[in-house]
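Note that one protein chain of the assembly has been removed; the remaining protein chains are unaltered in position.
Just so it is clear, A and B label the chains in written order, and each chain counts residues from 1 on its own.
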Amino acid sequence: MDWTWFHRLASPPYIYGLARRLVPWFAWPSALLIVAASVWGLGIAPADYQQGDGFRIIYVHAPTAWLSLLVYVTMGVAAGVGLIWRMKVAHALAASAAPIGASFTLCALITGSIWGGPMWGTYWEWDPRITFELLQLFLYLGYMALRASIDDTQRADRTSAVLAVVGVVNVPIVHFSVIWWNSLHQAPSVMKLGQWAMPVSMYGPMFVMLGGFTLLFLALTLTRLQAEVLARERAASWIRDAVGTNLKAVNT
Amino acid sequence: MTPPLQAARLVLSRDLKLAFRKSGQVIQPLVFFAIVTTLFPLGISPQLSQLRDVAPGALWVAALLSSLLALEFLFRDDAHDGTLEQYALSGQSLMWLLLAKTAAHWLLTGLPLAVMGPLAALALGAPVAAVPAVVESVTIGSIALSLIGSIGAALTLGVRRSGALQSMLTLPFSMPVLIFGARATELAIKGENYSAPLYLLGAMAVLGITLAPLAAAAAVRVSLE
Partner (left out) sequence: MKDLKDFFDMGGYAVFVWSAYGLTFLVIGLNIYWARRLLARSREDAKKRLIMRGGEQ
């Protein structure tokens, strides 16, 4: 198999240019999907039998939770690739993803809490999924703190990469915790025993929102990745072409 | 070249010998454990009947924190005087050497904790019948804690005043140990069968023995670059 595409990805100027070109292709569709899903979920989808209109929170809560895990997996894989193949760009990707993941994890926890209050009678419960999701937040924060505490970029990269890889173990725990333990957090709502647990009219907005969020994550990460790559390539000559010394040309 | 197991044994005995010269280092975490245990009756209530309810959690939080404190000296001295570097350069499997160091550390901190644990549990109102459960769960749980802690210690080798950061990295991974250890103690106090959480603790310890040295070795190598 021809691996040149993989090695080309390791080149900072190539990645910078690629990310730059890709961002709008992810950003605009993502905005479209999120808006469409919101309208669909808030206005058009029918109300739930038990929870009434309150269940609509799921259309923001589930995607943020999905993102909190997806981002960490991306971070972990990127960190692993960076460790094994010694790719600076992979480490830069992990560093870019972390703050995004942390913010959406916090958002998932809070929206979950807001949903839990009226629906299940409690704003917080130390049930396994919620507790491990909180742990997920600590993992993100720990990663970012570790990075910040080491001055040398390369060492910071590699040290935090080890942490990121070790932390991936929490992702399946969060995911399967609702199956392993019977507690407050609801059982998997999308698929149960291989059958759709929600009618089509209800899970439609969910999938559109998930798609929109995923594209959003890509757009955000690639934006931050450009910034990371620039910051690391202090004096490389390709920067002149990328950024331009012409002070009049200021387009991000 | 020395076979890995023999090298590991040498490192283990070296660490134990050195520790006996610096016995203060070993005793401090245990005193800390005793003090923290005492804080609960002071803060909650001196009534044993009330303490009994919080005994499992209190005991394990104290054990967790004292184990965290003890982890500071797992790699510190060897990192300072270059011994760790020699281990990494020696051509020996760094994983085995670090496993040996962690084992020595556990013998010095985890095992004594398993002895003190029952005393703390009794002091917090647990019935005598719960003592075997406490001994078993703390023994196994402290193995897992030492191993998990070795990763955090290895990651923060190059960081100055890394205490808080190390705790921040280690505690999230230690939470499952706390959960199941406390659960086992709680079941034992009620007189019920506590084998389920005990097995899970065992599983974590085994997972730790197999994976933690790998991660710690990787972290040590990165820190020494």
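In the analysis below, a residue touches a chain if its C-beta (ideal position, glycine included) is under 8 Å from a C-beta of that chain, and two chains touch if they have at least 3 such contacts.
Bear in mind that the values here come from a model prediction, so they are computed numbers and not experimental data.
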Checklist entry - Missing chain touches which shown chains? => result A
Item to check | Option touching the unshown chain, where A:117, A:172 or A:199 are the choices | outcome: A:117
Checklist entry - Given the full complex, what residues of chain A touch the hidden partner chain? => result 34, 38, 42-43, 47, 52-54, 56-57, 60-61, 64, 99-100, 103-104, 106-107, 110-111, 114-115, 117-118, 216, 220, 223-224, 226-228, 230-231, 234-235, 237, 239-240, 242-245, 247, 252
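Just so we're on the same page, only the chains that are shown with their structure count from here on.
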Checklist entry - Just how far, in Å, is the C-alpha centre of chain B from the one of chain A? => result 33
Checklist outcome for this item: So, in the complex, the side of chain B touching chain A is made of residues 151, 155-156, 158-159, 162, 165, 168-169, 171-173, 175, 215, 218-219, 222-223, 225
Checklist entry - What part of chain A is in contact with chain B in the complex they form? => result 83, 131, 135, 138-139, 141-142, 145-146, 149-150, 154-155, 158-159, 161-163, 165-167, 170
